[in-house]
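With one protein chain removed, the remaining protein chains of the complex are shown where they sit.
To keep things simple, chains are lettered A, B and C as they appear, and every chain counts its residues starting from 1.
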Amino acid sequence: MLSVCAHGFILAPIAVVLIYNLLGRDFARRHFVWFAGAGTVWQLGSAFAAFALLWRTGGGSYRFSIFWDMRAPGAAYFELSTLKVFLLLMIGLVSLVSVLVARQTIDANRSSYANLLMILMLGMNGMLLVTDLFSLYVFMEVTGICCFVMIAMFRSRADLEGAFKYLVMSEMASIFLLTGFAFLFMRTGSLRYEDLQGLTATGGLLEDRLVGVAMVLLLSGFSIKTGAVPFHSWLPDAHQSADTSVSVLLSGIVIKIAGVYGLMTVCRLFEGFSSMRTVLAVLGAVSILAGALLAARQGHFKRVVAYSSVSQMGYILLALSTGTTLGLIGALAHILSHAVFKTTLFANAAALHEQAGTLELDEMGGLEERMPKTALSSVIAFLSLAGIPPTLGFWSKLLILLALWQSGKQGLAAFALLASIFTSAYMLRLQKKAFFGHIRDSLTDVREATGTVLAAELLLTALTVLIGCAYPFILSALGAQGLL
Amino acid sequence: MLSVGYMLLTVGVLMVLAGCWCMIRTLHMLKITIGIEVAMKGVTLFLVLAGRVSGQLALSQTFILTIIVIEVVVAVVGTGMAVGLFRKYGSMSVRNLSRLKG
Amino acid sequence: MMLWLFILPLGAGCLLWLFRRNYALSLVLALGFSAAHFAVAYLLCQAGADISYSFAPYGFGLWFRADAIAQLYLLLSAGMFILLALYTTGFCRDKSWGGAYQFCLWVSLAMLDGALLSDHLALTLFFWEGLLCTLFGMLLLRNTEKPQTAIKALTVAGTADLLLMLGIALTIHAAGTARLSEMHHLPISGWGAVGCACLLAGSLGKAGCVPFHSWIPDAAADAPTPFLAAFPGSLEKIAGISLASRIVTGLYDFHHGSAASICVMTVGAVTLLYGVSMALIQKDMKRLLSWHAISQVGYIVLGLGSGVAVGVAGGVYHLLNNVLYKSGLFMAAGILERQAGTTDLHNLGGLGRKLPLTTVSTIIFALSIAGFPGTNGFTSKELIFDAALEIHPAFYIAALVGAFMTAASFLKLTRSAFFGKFAAPQKDVREAGPAALLPTVLLAAGCLVCAFFPVLPLDKWIGGAYGFEESFAAMPKSPVLVGLSCGVLALAVLDHVYGSRKEGSALKAADHLHYAPGMKQYYACAERGALDPYRWLMGGVDAFSRGCAWVESGVSWLCDTGIPGAVRNIGDTLSRFNTGSLSRYLALAVCGLVAVGFIFYLA
Partner (left out) sequence: MTLVLIFAGLELTFGIYAVASKSILRSAIGLALASAMLSTVFYALGAQLASVFELSVCSGLVTVIFISGVSLSHSPKLDLQGEYRDRERNRYLPALLIGGGAVMLALGFLLGGGGLEFAADSAQSAQEVLWGSRQAEVWGQIAAILCGGVAVTVLFREERRDR
């Protein structure tokens, strides 16, 4: 059972792509939702199953390989663990939402969307499953390229611009990372996680200096992918220009898998470098502040939400900077809540774009009476983002603050708490400009979102509230596992 | 006297510097892509050097093969975007890319 | 039985408020209840020299104790109150605020009883604050839309009460108990000294001593005359002086010649001189009397502060006399106000024939307050002079100057109001009704009784209450002092004659003093309010509130403009930096790399 699920993470997307491209062109165009949906639902279901199975066995890990013998010396293999399966679940969830949104927003390039979505999922699954830094890089590059193409494929000026900027920044990240890997490789002769663990720079030799340089390069490279300030510049451009269904993917999951998971891996492998955590704390704090400040003055709905992603990534980096189990759990919890509320907001953006025809905040206003359900879901996402109980966001922020406090970083905890005010400020501005106030004359015949976009909004809103209410049970379950 | 390995390292660093310079300073989009490739040349040099230094040349060769594949794909995508933007603006200048800002 | 002292006034207040429309009934009620109250007080005094009543269920205690001093003041206030009630009822007839005023007055009586009888300092404080509330209420009654006077009174008297509160707290701290009956001659040192000072300031401030005097002249302009007769005239003084005399005689170790004594006497002298000098130039009867009410407190304080038996006896006797004649004067002023329509001395004159009884009473009061030999005021003043001289000649001279000015101003008052020509609008002035006249006449009679039989009040009551062995009724002993006093009085008469000749009218008899060099500047200063501590206080409060407003506006600017502006500006700057230029993005990333390197190697 577990092996089926595990193999499926790699093979299922490839299978979907192959089958999909064998079919007739028009048929494929018309039914792209079903194929993409099947892939994402499979991912979701198998991730659930794998999570349940792994949880029952007590949070162990499961190693497997496809067609190769993993017992050969130095062989790379795939590995499933609870953490990875949790992130796989996130991938499935966000991809499903993206498909639901795409059904209504995408007209041209439908088949390309389906193909690229599957390859993107494959890339992210691969990033999570591999146990070798170089393989991680390869799958990260696949993820990146899929994103560039997905942003660029509509070929409007803004699309191409955002995609090109993303591409160049991302390649810079690749250069940093590969250089870092090469320097590590000089010292260890291997990039497998198990060979790298416990590595420290003892000082003296050039190789050891190179290891330090490699750490800096790895941190910077993954920070570019995460979109932490000052590496964030590409992120709002890419998010704003992309089609909303792609923005959902980018903000909801790609920056977390390609960036945050990479940082998580680096932190886990090189625990000996304590200054790495200082770097993460500084980057996180700067990101929180600068992201919020920038978000507060943007005029485009998606750009506000994109800068808010920068800010929220800062919280996750702060959580990682603690280096404790609680911090890790806080980061994962915030990844979940961020995935949920950020996809909600992008689904709202899709609904607004579809119904009102604009995403410029100055051209919106008073849409609450025309689109009550969208407004409601947006407000709940805002509450979650601002960390108001009992929504998801409250619990994850609480966990992060607790982790910071427990690891002796009281100042940072206070800072994170205060920065929440900024979060509320820019989100309030967004809500006010888009949904409240007097309705504009040009918007009087706007109607409520329909179909799958509405379904996605409602699903995510329900998740925000329901998981938020169920959080005490989740925490007690984690406590029973001895993780808190 | 410097070792050969260190000289190669220096060459690689200079390649990466030149590539990054090209990415940052050049206005021509295709040339930015070429800059990426130049920097990647430096990185591959690092990798083969690392393979020689650590005695894992075979492993580093597999890495290089994979990187070459990815390099090609990146070059294709970059060129495609540059061409797409040229069709929009009639120019390859990266200065046109200022619709998204703020 | 002690409870009746509270039940009766409270009940009377309610009933009078209920039947405020029925004049006859309220007259009967007022007389009946005040007489009953007096009877209860009298019975209480007869029952024993020292009875106490405590009521302490659940740890919450009410301790009352009627010792000799309390009995003295209780009887005095109860007796006085009969006349006040009668006068008030007459005055309040057909007034819209009459019912509420009566209620407040009677509640004040209950409060005063409590303040006199309570044996627990916290309880004292409660009754004093209650007195303050009713005072505020009464001042507010007629001036609801112009409450400045009431607020001034509340502020000034409230400050005094605040000091009293502090003093009580410190005294309790110093004594280790809150029961008055358990405190004996606490040492004036350390916290005890501060406590004593605060307590004295509070109690004397209640009586109207400088610097807590300034509401009284204002109240004279705004408040109804019965209020003046009742509060600055008698009840407040009784309350304040009773506590002050307790402090001086038993509570603290207050002996003559000590620093505390000198301080208190200085305050008394200043009060005396300031009050009387201000009274000298007043041209309105009520204002003039109110300034005298302040200056007479100065005499009392001078006497009490000396700490010698003769001074205390003189002070308390002067209080008794003062209650008699000052209330009487206020009542007479009320009669003038009611019958002649004004108390402005410019518009009065020649009323002696129209209002014979009032005139006679006023003359008796005036002689008494001026201390002409043979009056009760003369006796008490001589005692105080004696005590002042015993401490320091300066105090004696101050007292003499006060006597001179008092005599001068009362000569002016009586001559310009009751003698001379009729002022135009007073053709058909008639004598007041019995409700107003009777108390006045009775007070005048009281003055005469005290003048002729000083032994009874002075030796029997006061000496008995305070336990003085020697007899003071045989005073004056020193013919030199008497001669000096008489000389001063003669000087005042001469001065008056000179002044009225010079200026051409009795009213302007004091003007040559008013415009004398030195005095002129002093009076100008006073007119501007520069000597009014309330103004200083309000100035300070104003500055404080302006400072607060400044801070507050700064804070709100910070919250409304500063922080959002800073945030917006930072956001704008960051945002302007992001020009969409790819080179800039990449350069920023490289800078980020360098920064990360720095942090990594520095950390």
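Note that a contact is a pair of C-beta atoms (placed from the backbone, for glycine too) under 8 Å apart; a residue touches a chain by one contact, two chains touch by 3 or more.
Because the structure is a prediction, the values reported are computed rather than measured.
A.B. asks: Could you tell me which displayed chains border the chain that was left out of the figure?
C.D. replies: Its contacts among the visible chains are A, B.
A.B. asks: Thinking of the whole complex, not just what is shown, which of A:S112, A:S275 or A:S424 touches the missing chain?
C.D. replies: Answer from the full complex: A:S112 touches the omitted chain.
A.B. asks: Pick out which of A:G74, A:G357 or A:G479 touches the chain that's been left out of the picture.
C.D. replies: Candidates A:G74, A:G357 or A:G479; residue touching the omitted chain: A:G74.
A.B. asks: Please identify, in ascending order, the residues of chain B that touch the omitted chain?
C.D. replies: On the chain B side, contact with the omitted chain comes from 1-11, 13-15, 17-19, 21-22, 25-28, 30-31, 33-35, 37-38, 41-42, 44-45, 48-49, 51-66, 68-73, 75-77, 79-84, 86-87, 91-93.
A.B. asks: What is the set of chain A residues that contact the non-displayed chain in the whole complex?
C.D. replies: Per the touch rule, chain A residues meeting the hidden chain are 10, 14, 17, 65-68, 72-78, 108-109, 112, 115-116, 119, 122-123, 126, 130, 132, 134-135, 138-139, 141-142, 145-146, 148-149, 152-153, 155, 186, 205-207, 209.
Heads up, the rule we're going with is that only the chains that are shown with their structure count from here on.
A.B. asks: Go ahead and note the Å separation of the Cα centroids belonging to chain A and chain C.
C.D. replies: Whole-Å distance between the two chain centres: 79.
A.B. asks: Just curious, how far off is chain B from chain A if you go by their C-alpha centres, in Å?
C.D. replies: Centre-to-centre distance between chain A and chain B: 26 Å.
A.B. asks: Averaged over CA atoms, how far is the centre of chain B from the centre of chain C? Could you give it in whole Å?
C.D. replies: Chain B and chain C have C-alpha centres separated by 96 Å.
A.B. asks: Of all residues in chain B, which are in touch with two or more distinct other chains?
C.D. replies: 20, 23, 32, 97, 99-102, in rising order.
A.B. asks: Return the residues of chain A touching two or more other chains; collapse runs of consecutive numbers into ranges.
C.D. replies: If we look for residues of chain A contacting two or more partner chains, we find 164-165, 168, 172, 237, 297-298.
A.B. asks: In their complex, what parts of chain A are in touch with chain C?
C.D. replies: Going by the criterion above, the answer is residues 164-165, 168-169, 172, 176, 212-213, 215-217, 219-220, 223-224, 230-231, 233-234, 237, 273-276, 278-279, 282-283, 290, 293-294, 296-298, 422, 425.
A.B. asks: Going by the contact rule set out above, which residues of chain C touch chain A in the complex?
C.D. replies: 567-568, 570-572, 574-575, 578, 580, 582, 584-586, 588-589, 591-593, 595-597, 599-603
A.B. asks: Under the touch definition given earlier, write down the residues of chain C that touch chain B in their complex.
C.D. replies: For chain C paired with chain B, touching residues are 575-576, 578-583, 586-587, 590.
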